[in-house]
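Below is one structure. I have some questions about it.
For this depiction, one protein chain was excluded, whereas all remaining protein chains were kept in their positions.
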Amino acid sequence: MQKVGIVGASGYSGEVLIELLARHPRVSELHVASRTHAGKSVREVLPRLDGIAGDLEFIAADPNGLSKLNIPIWFLALPHGVSAEYAVPLSEAGALVIDLSADFRLNSAETYAEYYGHAHPFPDKLQDVPYLLPELRCKGWKKATLIACPGCYPTSVLIPLLPLLKEKLVDGEGIIINSMSGISGAGKKETLFYSFCERQDSAVPYGLGCHRHLAEIEEQLSMAARKSIQVQFTPHLVPMSRGILSTIVLPGRTKTGTTEIISCWEKAYQSKPGVRILKDGGQPDTRQVLGKNRIDLAAFHDKRTGNLILTSAIDNLMKGASGQAVQIMNLRKGWPEFAGLA
Amino acid sequence: MQKVGIVGASGYSGEVLIELLARHPRVSELHVASRTHAGKSVREVLPRLDGIAGDLEFIAADPNGLSKLNIPIWFLALPHGVSAEYAVPLSEAGALVIDLSADFRLNSAETYAEYYGHAHPFPDKLQDVPYLLPELRCKGWKKATLIACPGCYPTSVLIPLLPLLKEKLVDGEGIIINSMSGISGAGKKETLFYSFCERQDSAVPYGLGCHRHLAEIEEQLSMAARKSIQVQFTPHLVPMSRGILSTIVLPGRTKTGTTEIISCWEKAYQSKPGVRILKDGGQPDTRQVLGKNRIDLAAFHDKRTGNLILTSAIDNLMKGASGQAVQIMNLRKGWPEFAGLA
Amino acid sequence: MQKVGIVGASGYSGEVLIELLARHPRVSELHVASRTHAGKSVREVLPRLDGIAGDLEFIAADPNGLSKLNIPIWFLALPHGVSAEYAVPLSEAGALVIDLSADFRLNSAETYAEYYGHAHPFPDKLQDVPYLLPELRCKGWKKATLIACPGCYPTSVLIPLLPLLKEKLVDGEGIIINSMSGISGAGKKETLFYSFCERQDSAVPYGLGCHRHLAEIEEQLSMAARKSIQVQFTPHLVPMSRGILSTIVLPGRTKTGTTEIISCWEKAYQSKPGVRILKDGGQPDTRQVLGKNRIDLAAFHDKRTGNLILTSAIDNLMKGASGQAVQIMNLRKGWPEFAGLA
Partner (left out) sequence: MQKVGIVGASGYSGEVLIELLARHPRVSELHVASRTHAGKSVREVLPRLDGIAGDLEFIAADPNGLSKLNIPIWFLALPHGVSAEYAVPLSEAGALVIDLSADFRLNSAETYAEYYGHAHPFPDKLQDVPYLLPELRCKGWKKATLIACPGCYPTSVLIPLLPLLKEKLVDGEGIIINSMSGISGAGKKETLFYSFCERQDSAVPYGLGCHRHLAEIEEQLSMAARKSIQVQFTPHLVPMSRGILSTIVLPGRTKTGTTEIISCWEKAYQSKPGVRILKDGGQPDTRQVLGKNRIDLAAFHDKRTGNLILTSAIDNLMKGASGQAVQIMNLRKGWPEFAGLA
């Protein structure tokens, strides 16, 4: 049994983290820190969680103060740029820090500066922080005290693609990714654009060619393929609260058929409860993963065009954020991988 | 002023047709025929239209009976396979027939049989029936008495692509189309799959590599490019009532930039109120075309990847069906192109 | 043919007003003024209207400047408190002013101050401005140059109740009104509460016992009954863009049955296309009035309890605001009552 803390718990992924950790069988105590809600109770700020979080109160989110609390596991659900200021002192103070932000997802400080518009505050750390997709354990994950939790779009893209690249079933050239996301992906927003009336009946692309998640997608794909890979990534907003659906087209340059893809996935994800491989023409549907820490995958080799189409669905707040973060904790602590996630 | 008839007026596109035609300044009388609702009033079957359709009653949908009514313009909002049985006798009896079904959209009887699963009842007619996108008037449209109204997905794809292919700004190789559609695209359905609870929070691909609209997309693209063109077309259902958003990726083999694309569109669609070309990074949004007989277009040349991304949005029941059908009537009768469509 | 102007055209009811007036057969020219968008084009601020509004630009919303434009009809789609500053000079300059705000809906300056929190700027005017439900023409409507357009909730409540009170079929004691509204009723809002994720799956009451529309409901009911009437009015927000559904319970103190109610309504609303009376157990459904300038009504006398239940549905932006405002213009100008509204 462990004490666990969350910094930045008032956003959508913070709310899900509290829910998951409050009923986690190995978590004895939960602490929540907030930069804006210190002194308020969780039930006041997040009334849906009344009855789950007891009398839990937000404490002040001062990195040094939090370091002294001797909490051995911290989750950071903070905006990029802010998260690093907590990640470094907390992990240096000996805690396991699982960072849901983008601050330590990239290896390259240059790429970070290009996509996030400011220099990385701890460029020397970047190489050491593992980017951990729990199903595809990376080098260093067992010892790291600071772990980067993959982004929502990247999770939906990397789980289908990485094993195929590693096994050289596909060559990684000319990959076209179209994703559609529910609106919680944007966080809690106070703008007209995210209002109900503006989003109902709206499907709209955004961030063409420059979405920040593109950087981590390409970096991870390139590492798996051991060569530089560029993809075309076009995200879209569609009128749902939660969920990401990704449709990935690989132009038909290989002879790889649906069977080989499925076999490769089955080998890579054997007995992983977080990955469901659909066969016989079934297609991933975001509704079928709602509230679940799972990715649904399907592959279709179009014999007519020669193209390969991979599709995936996740809940952006579960497998795309908080569920995955808890899965990382479980793995790192040697607990059952899906403890608290059923 | 003309009398106008609709066969199959009780579906979603039929309902919109009645709305548009009842307020059309050149339509003096409206007749509606139904295979299942003969004898009932429009207000009983489609209560939203009460007050628009007066005491209008559905008459029986017998092709021969309808032919004798001397109604000079007919709209067919019928399922494929059924529509042809009306289209031929009505047009042979001298009426202008605008067919919203897929029955006469293809030139090739072979392709029809392959995609629709049965032999075409009038294969000899196929070559003569124009497939009319009003903004891109095709050969024969001025004299034809039977006109095929393009499908919803094809409209969203062909308007951005056809001028580029005709002008050889793009070569047509390796085109990847991802579309997302509102649920009315499936028609009035009595199945669990289309129920509110199953569709809310659901984004799901379907018809991979075999959707029927693929046939007309490829036939039209091939005609424009004067060579055989194959595309990868993946439609998706997303939780909205109306709207189609298409994202088209053309792999980076040409030097064509955004400016050239925009110029080509501006030339092709100069002073067409049904086409809105977005510049300065704006993206089409299905909400912005809701209830409008318009397509919104944007182009983005990704310098990093070399790929060209075209995006478009329509209301599937307006520019994707009934609005476009009325626009065809206007054009064919020499009326202002947007009469009744503002 | 007349020139028409709108002040405050960038909100949801302003947008619908532009749509309706741009295609109105008697409107020759449309002018739009905005306090925040002067100099911008309508197509830029309200892209959905591109193609409808041509090159129309927002002009500055200075009351004196607008007065000098010699535009004979003005619609005010402004917040309460602001609207009066335009209504008075424009109407005094000789224009017909149709005010969609609440500024001149009440007769009592005292009630205005109580509900709106500030003194009315023109208390002496209040008695002279007719509150015009087009189906129930009030005293003075034919000559007034300033007319108050009823609010959305009040319209849904007054149309079913007023004739019954006037005819003394019900006594007005103990009326309980529960209404549910789509989210556009709140206007264009930049707050978390109105964001898509917070509204999806949310039904919530608000404004218990103090909603501003309560004041005009009671004032109108009291005038019709010629005695003071108090009602219990509880509005709710439900996750839809548009629509109001009101369920009104009148405790069982009279012998009035469903038949008498229907007869009374039929007499009051004979040949009014804006009122649809449902019989045989049908119930009003907001979807069936979407985009329509109509109210649907039903009555049910529960023999078991003795209570009478009246239900109504409107589109809050049409019969509840902009459609009704256009209907008022038509009526006042002697044009067909539904010109431009079909």
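Per-chain residue numbering starts at 1, and chain names A, B and C are given in the order in which the chains are listed.
What we mean here is this: a contact is a pair of C-beta atoms (placed from the backbone, for glycine too) under 8 Å apart; a residue touches a chain by one contact, two chains touch by 3 or more.
What you see is a predicted model, and the numbers here were worked out from it, not measured in a lab.
Student: Have a look at C:69, C:192, C:238 or C:339 and name the one touching the chain we're not showing.
Tutor: C:238
Student: Pick out which of A:23, A:227 or A:333 touches the chain that's been left out of the picture.
Tutor: Missing-chain contact among the listed residues: A:23.
Student: Specify the residue from the set C:11, C:284 or C:323 that touches the hidden chain.
Tutor: Within the whole complex, the residue contacting the unshown chain is C:284.
Student: For chain A, enumerate the residues touching the unshown chain of the complex.
Tutor: 22-23, 25, 47-48, 50-52, 200, 273-274, 276, 282, 285, 287-292, 294, 296, 338, 342
Student: In the full complex, which bits of chain B touch the chain not displayed? Write them out.
Tutor: Against the missing chain, chain B presents residues 12, 183-184, 188-192, 194-201, 239-241.
Student: In terms of residues, what is the contact footprint of the unshown chain on chain C?
Tutor: 174, 176, 178, 180, 182, 198-206, 208-209, 230-232, 234, 236, 238-245, 247, 249, 251, 283-287, 290, 300, 302, 304-305, 307, 309, 311, 313
We adopt the following convention: only the chains that are shown with their structure count from here on.
Student: Among the chains, which has its CA centre at the largest distance from chain A's?
Tutor: Here the answer is chain C, farthest from chain A.
Student: Please list the single chain whose C-alpha centre lies closest to the global protein C-alpha centre.
Tutor: B
Student: Taking each chain's centre as the mean of its CA atoms, how far is chain A from chain B in angstrom?
Tutor: The separation of the two C-alpha centroids amounts to 39 Å.
Student: Suppose each chain is reduced to the average of its Cα coordinates; what separation in Å results between chain A and chain C?
Tutor: Taking the average C-alpha coordinate of chain A and of chain C, the gap between them is 47 Å.
Student: Please list all residues of chain A that touch 2 or more other chains.
Tutor: Within chain A, the residues that touch at least two other chains are 198-201, 239-241.
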